[in-house]
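All protein chains but one are shown at their positions in the complex.
Right, chain A next:
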Amino acid sequence: DIDDVGHKYHLELVLEDVLDKDSTVNCTAEVLYHLGNKNIAPDVQFTIEGELKNTDEADNMFYNRIKSLEKELVAENIPDSHGNVSPEMEPIHLLAWVASGYVIWQNSTENTKFQLAQIKHVKQVKRSDEYLEFDYMILLHEMVSQEIIPWQMTVLWHPQHGVQVTQDSRQPKHASE
């Protein structure tokens, strides 16, 4: 408890590579939830002990594949009702995962627990520069209220420049049906 400021948490975590369960790395973090104002994202400071795996090859393969598509990529329901994600859509799924992490961070309080539930819709947006741009409609599952919240997010990605969420907005509940 920090008077007049908020609540600070010290965390020791182990990060596990979703694509390689045996690959782990230790991490320490400090999270400060601000008092009162619900519109400020918590402050996060972190240190990763060691190095994250190099993914250049897979990144470039995905980048080139998308760049060479004749028609802009469009897809929906990832995973589908039965939990399936086709191999071609797996990177799209992972990209949404990362981008939703940003959205979740920006909207988290001590009383929320968000998970990405599903990509309802994703559409590639053609760009003249080197970036890939995707317009996502995702569903976030909030554990405490159990609500499923549709959320729009515009995601930019480049193998060397990483992920950026340039726009995001919460949607009204029936927007996804």
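In the analysis below, a contact is a pair of C-beta atoms (placed from the backbone, for glycine too) under 8 Å apart; a residue touches a chain by one contact, two chains touch by 3 or more; residues count from 1.
One rule holds in what follows: contacts and distances are computed from a predicted model.
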Options "Carboxypeptidase A1", "Nicotinamide-nucleotide adenylyltransferase", "Calcium and integrin-binding family member 2" or "Cdc23 domain-containing protein": UniProt name of the undisplayed chain
"Carboxypeptidase A1"
Of the residues A:Leu13, A:Ile48, A:Met143 or A:Val163, I need the one that contacts the missing chain.
A:Met143
Among A:His10, A:His82 or A:Lys126, single out the residue that touches the unshown chain.
A:His82
Note that chain A touches the absent chain at residues 18, 79-84, 115-118, 139, 141, 143-148, 173, 177
